[in-house]
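The structure under discussion is supplied below as structure tokens; questions concerning it will follow.
Here we show just some of the chains, and they stay where they sit in the whole.
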Amino acid sequence: MSTSSPIKDVGTLRAVGVQKTFGTGSAANTIIADLDLELTPGDVTCLVGPSGVGKTTLLRLLSGLIQPSEGKVFLGDRSITGPVEDIAVVFQDYRGSMLPWMRVLGNVEFPLQARGVGKRERFERARRCLELVGLQDNMDKFPWQLSGGMQQRVAIARALAYDASILLMDEPFGSLDAQTRFELEELTLRLRRDLGITIIVVTHDIDEAVFLGDRVVVFGGRPSRIVDDVAVNLGREREQLATKARPEFIELRTRILSEIKNNGIPTSSVRLP
Amino acid sequence: MLSRAVRTRTGVVVARLIVALLAIGCWQLAVSTTLLPANVLPAPFSVVESFATQIISPDYWKAIGDTFAGALLGLAFGIIVGVPVGMLTGRRPLIELSTRFLFDFGRAFPAIALIPVLILLLGRTTDMKAVVVFTAVVFPIIVQAQHGVRSVTASIEETVRSFRIPPHLVVLKVMLPSAAPFLATGFRLGATIAVLVSLGTEVLTGAAGVGAELGEAQQGGDTPLAYVFLLTACILGFAVSAVVSFAQDRLIRWQTEGNED
Amino acid sequence: MTSSRSGAGRGVMKSLLIQAWLPILLVLLWFFASASSTSAYWPPLERIATNLVDGIFGGRLWGDIIYSFTNYFIGLAIALVIGLTVGIAVGSSAVLRNIFMPFLDFARASPPVVFVPIIILALGIGPEPKIFLIAFGCVWPILLNTVEGVRAIPASVIETARAYRIPVHFRVAKVILPGALPQIVVGVRIAITIGIVMLIVSEMYGSTQGVGFFILQSGMSFALADTWAGTIFIGIVGYVFTALFAMFEHRILRWYRNEAVPLSRRRTRRMDGLMAEIQGEAAQRVRNSQP
Amino acid sequence: LVGCSPDTASSDGGAGAGDGGAEITDIKVGRNPGGFEATILADTEGFFEKHGLKAEISLGGDPTTQIASLVSGDLDIAMTGGPDIARAVAQGIPVSVISGAKSAEPDFDGEPTDGLLLPPGSPIKDWSDLEGKTVGIQGLGSLPQLVNNIALTENGVDPATVSYVNLPVDTLMEAAKSGTVDAILPFSVFFLNAVDQGFEKMGMGAREFLPGAPQIVWAASDSYIAANPGVIEAFVAAMDEASQFAGENPEAVRDVYREYSKFPEDFIANRMVLEPLTVVSYRDAWTKMLDAQFELGDLDHEVSVSDVLLDSAP
């Protein structure tokens, strides 16, 4: 990709020969088999694939939250055996990942506090990140007082505040309306451009994947593997309307859409109850 | 909105009063019908009378002070020791397994049966009471703390790990709040157990306090007075437990998310 | 988790060793420290053990044990029923909680020893007053934990049950009870041992038999080796009951630990027995607590 | 392991006793809820002071805790019951009786205050009717129980057929009325109350079956006795004088009860039976008691009077 901007390079995040199996014995269920993936620093990589294919599992593997059954995950030449400081995660289960006993501000500040950032600075940073997601007026509410989309944005703000070099986001905009979503997509692109952060976004929205990604990785199969790995040559500067109207965009979109074959819900053939 | 809140609040007070009056009514009824003889269950009024004479006596307050001293000392140590030990053993399976026998054994071990031995060790002092109280409250608190720290949900656990929150903050900001409902229950149980055990020890050993007074009143055949001390004990236990409840409601405000009916 | 048989066996051994080293060490310490004791209050452990073994295997104590523990289990069962019923009612209704919680706290604070006269007059000197006292002691931890457990059920779960108009008995059985279960078991765990202590207290008056009576009687006779033997026996029983309950708890709270056993394997699993449970739990905890 | 005597301020002052000694020795004395009038009077009337003692008197617990308090050094001298201390000595607890405090005086002709009582209308007419019955008592293994067993034996009833249940004092009477127990063995205020309520006496209690029985005794730990022979001597002397003073001044005794007990005023003024107190021990009664205890299995080996009672005790 173009590299005119700064890149926060902490090494390349790589999965090498990774396999993940849940359960043992007869209950064993291999979700991911023999996966190799290398994430170019400074790029936005989008991960798409049918529901239940193992995207979240892959993200948890990459972040060191779970260990592969076989193979290894590397960051640079360190083998990752647990969460590392350079990676921030936005969880798909954003609700569950809120600490219900802390207010919004507390939730965003918490990882900073853990890192020893001073009181003033962490407040400043948390406030700025909440502003970025449009929640500056809700800092002293409790999570359960927020709507779903607001909670999701708190989770994004928390990850932003953590100031990591690599950002793993699991369906981060799923509960947001079109407008807010656009804003946050722009924000994502700004993060890459201005801060040189390496970003991975799991998304179901193919438009979003192509719009955001420097590269779109299509996941599929059972156990899952990389079905396609599409480079998105739309340049670094993108714009909601113009970019999405470009023929390359439409072409990529169609290509990826045709590749996401889930296990086929034979909905139309099942009698309604 | 406001008026509704007031109405419900006064409603609650009225309902509580009704329940209290009903209870006292049943008591009076049991006495009037001589269902229970007066030397076993005195009339409420005679207890109130006796209460009035006691409440102005300094000895009464001293007895309360003595009982409280033993109970609170034991409870304080029970909390100081029980919470960290429970949290540690709740999270560290090796330590938990190693100490499991000791704790389960200790919980069932009836210290009260070995009071002579304790007297031998510590004398009939506040310390002895505090030790007996401690052995009675520390294990429930440990068990509550153990289960409390295990109540952190998987999602939060994962969040905390991914942000590499250091242990001291995990303990303070994640485990303690998450365990709070369990801990608060432990403290409330502990608070009343503490007063009961302190009192029971006094009854059994004659160590100074409400229990000794109560034993003496019973020995002397002054049943209304015995009930004064009985009620005093109830009030003491209730008071300690109410303080804990109050603190619980104050500190665990987030719980108001709760299921409003 | 280990997959092979021998692996599991090794795990069990390891778990047992971990559980045993500290008690063994303490027993040894006690044994040697007390070996030459001449104090009647601190009899040598050897003598205590002899009395204990004689009492149990000599059959001397069997009648007492059966009497006491029959009372104990009946009392515990009553406490369970009352604690759960009242706890669920008070826990799920803010109104009931507001009105009755102070009274429950007050009742909880009343010293049962002082009520003994009334209890004896009302219930006589048979097993009934003992059962009453045991139930009275056990009910509070169960009740309080049930109340708090019910209150801690996520609002989203309660809302779901409401949206689908789950009728009350179903809501209690399938939503509230399982939801509060993690905290209810804590209450039961505490009640199990409080009940054992109450068993002793309950036999202070109006008794002619029972383990508690035996312990108190021996204390009064200054036969402190017997007193020690009795209390140690009680302690061990407390451990055994708690361990048995832990197995049960482990089973019913599987979902809570995010640990699943496939339906088809449930039955065979039962036959792996006690050791596997202990080992499984240990392994699970190790796994859960990975830093 | 034994003999740990924390903060025994007096352990060094043993020699300083005796009449009018310049030195005052502090002693910690544990009393019972009843029968303590001489102890208080010894303090208030200056008998302790006269013998060089300064007593800190506190109310103790049951006999078992009293004895433990002696061993621990928590108390220097304490009241306890005859049978209790005999059991303690038999089990090797290093305590001894230094003096009597109250015995079942055979010559006293006032109303008895202990013994077996039957509820009004009881079908029990004779000792033999007691077979298989349940008797409510106040403290297992206490003297009344022992006396009653002696009575049963003397009347040809096997004591093993009678079961005793420990009951809280204030329920004894009601328990008998309601039929929960068939007879009761109260003493002191509860005995007299029951009598007033129409309960029937059977026998005359200790006075009849174990005359001179040591109802309350003074005990101390062997180590204290060995270290403070003078204190013991002074204490017994003071108590002797106080007991006589009590016998001669019934109003002073009533005042003591008014201040130090929770007995109702009406009882103290009109009903209380002022039994004589004496430091003297009846050694033949002791012997009979110890023999009976052994025969009834209360002691697991034979104990002689000199094992329990100091030879120097009056």
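In this document, chain identifiers A, B, C and D correspond to the written order of the chains, with residue numbering beginning at 1 in each.
In this text, a contact is a pair of C-beta atoms (placed from the backbone, for glycine too) under 8 Å apart; a residue touches a chain by one contact, two chains touch by 3 or more.
Note that the coordinates shown come from a computational prediction; the quantities given were computed from them, not determined experimentally.
K.L.:
Although each chain type is displayed only once, what is its multiplicity within the complete complex of this file?
P.N.:
Assembly composition recorded in this structure file: A x2, B x1, C x1, D x1.
By definition in this document, only the chains that are shown with their structure count from here on.
K.L.:
By the touch criterion stated at the start, how many steps lie between chain A and chain B on the shortest route?
P.N.:
1
K.L.:
Quick check for the class: compute each chain's Cα centroid; which one is farthest from the centroid of chain A?
P.N.:
D
K.L.:
State, to the nearest whole Å, the distance from the C-alpha centre of chain B to the C-alpha centre of chain D.
P.N.:
A distance of 37 Å separates the two centres.
K.L.:
Distance between chain B and chain C based on Cα centroids, please, to the nearest Å.
P.N.:
Comparing mean C-alpha positions, chain C is 19 Å from chain B.
K.L.:
Specify, in ascending order, the residues of chain B that touch 2 or more different other chains.
P.N.:
Only 37, 40, 116-117, 120, 154, 161, 226, 257 qualify.
K.L.:
Multi-chain contacts only, two chains or more: what residues does chain A have there?
P.N.:
In chain A, the residues touching two or more other chains are 82, 144.
K.L.:
For chain D, which residues count as touching chain B in their complex?
P.N.:
4, 6, 30, 33-34, 58-62, 64-65, 67-69, 71-74, 168-171, 173-174, 189-190, 193, 261-264, 267
K.L.:
Taking the touch rule as given, give the residues of chain B at its contact with chain A in the complex, in rising order.
P.N.:
153-156, 158-159, 161-166, 169, 173-174, 177-178, 180, 252, 254, 257
K.L.:
Which chain C residues qualify as touching chain D in the complex?
P.N.:
Touching chain D from chain C are residues 37-42, 116-117, 120-121, 124-125, 204-208, 216-217, 219-224.
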